[in-house]
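Removed: one protein chain of the complex. Kept in place: all other protein chains.
For clarity, chains are labelled A and B in written order, and residue numbers in each chain start from 1.
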Amino acid sequence: MTHDRSLQYLGLALVASVAVAALLSSPVYAGLLVYAAVLGLFALSVNLVFGTLGYVTFGQAAFLGLGAYTAGLLATRWGLNFWWVLPLSILPGVLLGVLVGLVSVRLGGAYFAIASLTVAEILRLLAGNWVDLTRGPLGVVVMPPPLPGQGWHGIGQQPGYLGLALVLCAVAVFVLHRLSRSPVGRAWAAIRQSLPLAESLGIATLRYRVGNLALSGGLAALAGALLVPKILVLTPDLFGPAYSATGLLAVILGGRGTLIGPLIGGAIFAVLPEWLRFLGDLRLAVFALLLLLVVRLLPGGLASLLKRRPSAQGTPLAATPGIVAPAGLADAPPRPATRGALLVEAQGISKSFRGLQALANVDVRVHAGEVVGLIGPNGAGKTTCLNVLSGFTLPDSGTVSLAGTATSGLPAHAMAQRGMVRTFQQTTLFDEISVRENVLIATHLAAGESALAAVLHTSGFRLREAQRAARAEVVLGLVGLAARAHVAAGSLSYGEQRMLAIALALASGPRLLLLDEPAAGLNHTEATALAALISRLRADGLGILIIDHNLKMIMALCDQVVVLHHGEKLAEGTPQAVRSNPEVIAAYMGGMTVDAAHA
Amino acid sequence: MLELQDLCVAYGPVRAVEGLRLQVGAGEVVALVGANGAGKSSTLKAIAGMAPVEQGRILLGQQRIDTLPAHRRPDAGIALSPEGRQVFPDMSVLENLEMGATGAGRKGAGERIEELFVLFPRLRERTAQAAGTLSGGEQQMLAIARALMCRPRVLMLDEPTLGLAPIIVRQITAIVRALKAKGLAVLLSEQNVEMALAVSDRAYVIESGCLVRSGKSAEMAGDPAIQTAYLGL
Partner (left out) sequence: MELAAQQIVNGLSAGMAYALVALGLTLIFGVLHVINFAHGEFYMLGGLAAVVAVRILGLPYLLVLPLVPLVLALVGLLVERLSVGPLLPRRDGLSDALLATYAVSLLLADGVLALRGPAPERIDGLEGSLQLGSIIIGHQRLFVFVVGLLGIAALDYMLRRTRFGKQMRAVAQNRFAAQVVGIDVKAMGQRTFMLGAAIAGLAGALLVPISQFTPLMGHNVVIKAFVVVVIGGMGSVAGAVVCGLALGVLEALLGLMLPEGFTTALVYSLLLLTLLLRPQGLFGKVAR
């Protein structure tokens, strides 16, 4: 297990920051370095939303301006010392981030981009028109008092200010780094790559999106407040497209999704205006052209030129050697229920879509230590039934109860938290990252985690990370993918991908597994391995519901078989009973006999 | 009429079809059967230009069509009724049919529609109705009629009986027979093995992207091995 050296790097960075601030004698370089640090911090905040979570944002300047105005107004109107007020500027950024996060719940992609642009514009208009508060377009002049250690430098170049900016930047990188190597960062990565899969694995996606935007807002607001001693005048343009575009461009040019990228981008955009001064007013147009070229030609940004290997290979775990976690499926919560216990019951489920009756009055039951097969011709309603059971679809009528408690209306991640996990018909994986990273994300439910513990690397956190890692190893071994742990999930063969999907479901420690066509497209060897795995899971006490068309496997494996046809339950019973049921045969045969057709 | 030579279809690392060889002659109905995910749909989509062909050739008559972009294939003489019907839901039945008349087929579209109404009387009753409000069976008829608008030499039907009641399945079978009688070549992919073998002259069985059996449908239908393998019975 690789030892996490981030704390040592932070120490180094802090020392270096102080040293540079104290020793740098050129005011020009000091000013540029400050600006680079502030832009870097701002770019990190943009990257958090765009690179990590995957949401395009055109309005990050909303938070920047909010932080700047808060610090500036508190200092000028209430006569407080600017430097004491600076940390307070984080709060409105966090609050706005929470608000935007809640509003964006139902939004994806383009709608979020539009909303972010609109929020920034609204703030810009308010700042420009609420003259009593902000003096409108005239702006507010803020003169922070000198910090200790000022020599002959101007306010924007003083060593104290430079040191502060560098230190805050280093701390931000440290915090983000630690978060990315924890269940929090993994949840964000999961949300970016596949929101339904994340939900099915028990990740409360709303909470993590709001948290991400709150953190991003706070960071951007801090950057805004830090910007004030450099720009000295607050104007409504702080909320405008110039800063939003710069932040976005810094991330894209530097390299989205990495921590070094935004810093590189921030540095470039701190110095670029100086180099490009000859361009005068064309500067923003040139930036825009640059953005277009980068998006077209080098979408991974400059950082993609530096790093050649993807982050797939072995993420060093934040665990100390010596702490060994208990292995074994049976140890991980929630403990499998006693054999024979009723795990899930659906009664009288009906669902129609746009006039089509997908399910009509269907009952299904699964007990612990039992494998139930759900079969029927295509279009019979099997996947809809599974969607209803797992909370992905609300039934029009009927109830679903998990271990006796009704669960109507509970979202998918809550179902997963109660021990019921499903897989998807279309192979859904986090295909940018390695097999092991995939499973690690899925261990989310194996032990809960708090962001603070993740950043501080408390011993509790390290123990839980070890438990999660151990669980991932166990599950990979179970499905036979241990040897492929470091391969990117998107490069696996089709059969391996199907097995990985089951591994993800298992990693969350379910009592009940709902498998949607796990054998689809598997060859004979793979299907046999799958059947063996399912038998093993049954022996371990799990309850399993399988939808599949591989009837040979279903009949051999299942204890009970339920047949759906045109949304209704046609038959239910042991495999023997069902396969000789004349109605079932007729349903599959299409109501014709071979002899008559070829007569 | 239609020939596949060593066709390989791959979506990135996922290999859907490997080295498939297949032929359909004029006036022949050929079935492609296999379980879900076996590669039947990928094959038909590749012939229509909607799935990436990694290797191999597709010949229509003597012309190689695998190099043609998808939107030129109906003009070349091969049309697809896609899996899941795929009608244009907010356009009327008539407009859906009009969309099927491509390029050269634009002239004479009116007569063509009249001819098709003879084969599909239910559609004549519903010309102005929005296609999305039709029943599943009617949508399937519409999809087939739409594919026939361009007067293809080869018609492909991707899982035409998916989710449809037995009585509709019988109607579709009758339509396929009527088209065969007019000399059309038909390639259909089906999970419903019984129906597929009943309506076709020859069949190919595909499993995990590879051809495993082929032969005359009548012989295969009576073969208990097929029934056991694919119906688990």
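Operating definition for what follows: a contact is a pair of C-beta atoms (placed from the backbone, for glycine too) under 8 Å apart; a residue touches a chain by one contact, two chains touch by 3 or more.
As the structure is a computational prediction, the values presented were derived from the model and not from experiment.
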| item | value |
| --- | --- |
| Contact partner of the left-out chain, one of A:Gly128, A:Gly217 or A:Gly495 | A:Gly128 |
| Residue of A:Leu276, A:Val295 or A:Ala406 in touch with the missing chain, whole complex considered | A:Val295 |
| Which residue of A:Ala115, A:Leu219 or A:Val578 touches the chain not shown here | A:Ala115 |
| Contacting the left-out chain in the complete assembly, out of B:Leu2, B:Val24, B:Leu123 or B:Cys150 | B:Cys150 |
| Touch with the omitted chain, as defined above, among B:Ala26, B:Met99 or B:Ala174 | B:Met99 |
| Identified contact with the non-displayed chain, of A:Met143, A:Val233 or A:Ala285 | A:Ala285 |
| For chain A, residues in touch with the removed chain | 54, 56, 58, 103-104, 106-111, 113-115, 117-119, 121-122, 125-126, 128-129, 241, 245, 248, 252, 280-282, 284-285, 287-289, 291-292, 295-296, 299 |
| Touch list for chain B against the chain that is not drawn | 48-50, 69-75, 79-80, 82, 86-91, 95, 98-100, 102-103, 106, 146-147, 149-150 |
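To be clear about the criterion, only the chains that are shown with their structure count from here on.
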| item | value |
| --- | --- |
| Between chain A and chain B, centroid-to-centroid distance (C-alpha), Å | 41 |
| Complex interface listing, chain A residues touching chain B | 354-356, 377-380, 490-494, 497, 517, 520-523, 549-555, 566, 579, 585-586, 588-592, 594, 597-598 |
| Residues of chain B touching chain A in the complex | 12-15, 35-38, 132-133, 136, 159, 161-167, 169-170, 173, 191-192, 194-195, 197-199, 207-208, 217-218, 221-222, 228-233 |
